[in-house]
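Missing here is one protein chain; the remaining ones are kept as they sit in the complex.
Note that the chains are named A, B and C in the order they appear, and that numbering of residues resets to 1 at the start of each chain.
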């Protein structure tokens, strides 16, 4: 367990250079750490498919959750634009139904694109924040992730390792604990893997209904467990290509004014996309069942042109 | 090549009983032919991963295509709800961007759910059309497909087999031709496979820009090549669990008043979801390159509660 | 004060014939009681303009109110589609901003169209409910009101008459009380007038912030004061063309399962549109100041084709 650093801004400054991947690949390819996924990596991933059991990690798109009422992001609004009742009962023609969807891109299960966060006026690759306008992200949008994010996945089930249903509010998962969890699980994280970290929060919130403690946009953050800044050097060292969590922001949040050091370091400097609101409980149950924590991971989001994020129904196949 | 039957309504009536799967599985499970995907099937599918090359078959979400202007379905409208320019230049707090998406569910690459079409007041399983209201599909929505649609995929590259860039407007692909293509390609379709059929239409339209010939909602259908009604008995016999195409409606359309016999038979009676606007050219090129037409197929759409369809970024891994 | 009738359905049945205007004007003109507004009426209305003071009765369009979070109707979502920050600082071209609006039609200040409610399968004029489909109201939409709703307005300030800030939850305003208020105010309601009834609810809710007691869509109604069923015969007798209120549904609501006898009688049988969420406090203050309760009323909503309601910024000029 890791306490929140008193000065996250200083931490970001300190770690930015060390973790920076801007010159590791072409600065303007928009791919970032997903460059670590090679074709060989996917062959490796395919070897994880042993039972054929499939886990869909996407939170159901519904109008009331997971953002609590009034929290700022619009949950999916689903409306019908055609219905069978439109047709007169005697109609001989075809009868169909059609629908329309309006949603905040970051409302349900999604990836944050590399254009979702900025630091000192720049986003990943040193590209100016001015490239993101009302017309969307002219650079670093979500499309490259949509074309590429299939790899080996590894679950770090921190809640189970700690023997709790859910981590306490505001608790962080640091590098040491992450290493310990992976070791205890007997799984090795290798270059190009996507890492899924389980806090237990989404599952327990579905039971408790305390969504206002799960997510909040606005002047104050929720107080939720998540990945701590000091886990990032480990992820960098291991070559993780993407990280996702069963919470609202991947990183630990401790209420109070917004502060997102993990977003800044991961998206802006490491070029590593963040997956949020992932449903991990069923997958975790299966992993614990046969003590196998790796799987084939098909996590490619919708290819939303200009998107600073992308909705996704991530799939794990074991 | 198969001509359009003069009376599609009669064809539907004739074939409905023969192809009906309502009593093959639980009538109310909402799963339909996806019941054919077993865990063993996915192990089989994983064996198709040999090069690790991945193909994202999703049409980029953009505001102008693929529905031509004025054709009825709203292409994806992407707007920004937060921008880095919102923050004063001197701001010390985190700087991020957020976005929102409004789209017809059936606008870009998507699956039609079993609640998308009706026949004689019923949808798949004999369930009343009245179960689909403004609140969405209370039964047969897209969620079961979202939780399950991962299997072996097979491409039938009809355009390449015919030696053309694209099939002629209105041409149908019948059972005999499909069998012939598969045989010529040296690939066997087995129970539980998803079948992707390539007409060449989406790719050539991207070059020609003639989108008004690709898609149209309204009093008159477009005139496009696609799957003919008489292919359905073969698909039924082979145990195909889902079919997708690089056109707007899977089935062949010949202009004139709306008539969708393949939709009626496939969705209502066979319980087989239809995938539309799939981008198949790059995948086809690779298949032709090493003459291997099967692949691991992760085609699970977004789990849209009540959706009569679901947006998807389908992934083929070879 | 009037108690809620134990059986609203019986009340509707009892009063429907007596109040029915279907054969008073053309059944299919979609105009209903607005037929009572003549050109002479508007001359009469213009005589009410004596000080030139203008009152805009429209609730500000904002994303958080007046529907409380989670109550079902989408408050106005306002997004920017173009911003000055899009332009490079050195740009010589024109610099502008553009925006987009998504809202439930009945979210803020609006009129209910004659197609908003149905009784026994019919709407105003005896027209089948089947005329309202996903394509909107083919009959009785809001457009006729948009073309016509300018007349003399009269305020009945019930809260002030009772000497309270706001009527108690669930209280009804019956015919006798309404007559008494008008008499005490020294104002005569004449044929073709629009009647605005003040309960004090919107104003006090803006202060208290108890919006969940103001409006609710869902299994249970809010418990709010409003117009009682037994006021309708008086309105019919007086020839009121439209009625509006500073509450969520015009009529008194008493919690519990939905029941809307005033909507059924007014919209379906009398053909009288209902105005909801009107801001009446400033107007009421002015009326009380010089004890003049009539005014020129420009209440024409947006001409929304097919709309079963219409957003409006109603204007009273004294």
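Criterion: a residue touches a chain if its C-beta (ideal position, glycine included) is under 8 Å from a C-beta of that chain, and two chains touch if they have at least 3 such contacts.
None of the values given here were measured: they were computed from a predicted structure.
For the chain that is not shown, the touched chains among those present are A, B, C, taking the whole complex.
For the chain missing from the display, the contacting residue among C:31, C:137 or C:287 is C:137, taking the whole complex into account. Touching the chain that is not shown, out of C:60, C:165, C:237 or C:290: C:60 (per the contact rule at the top). Checked against the full complex, the candidates C:28, C:98, C:237 or C:290 give a single residue touching the omitted chain, namely C:98. Among C:209, C:258 or C:289, only C:258 touches the chain left out of the display. For chain B, the list of residues touching the undisplayed chain reads 64, 68-70, 74, 77, 80-83, 85-86, 88, 102, 130, 133-135.
Listed by residue number, the positions of chain C touching the unshown chain are 9, 38-43, 45-46, 49-54, 56, 58-62, 73-74, 76, 78-81, 83-85, 89, 92-106, 115-119, 121, 129-130, 132-134, 136-137, 143, 146-148, 150, 257-260, 263-264, 296, 298, 300-309, 311-313, 315, 317. One chain of the complex is left out; on chain A, the residues touching it are 79-81, 83, 85, 100, 102, 134.
What we mean here is this: only the chains that are shown with their structure count from here on.
Mostly identical positions are employed by chain A and chain B in their mutual contact, as over half of the interface residue numbers are shared between these two copies. A separation of 27 Å divides the Cα centre of chain A from that of chain B. Contact with two or more other chains is made by residues 79-81, 83, 85, 100, 102, 134 of chain B.
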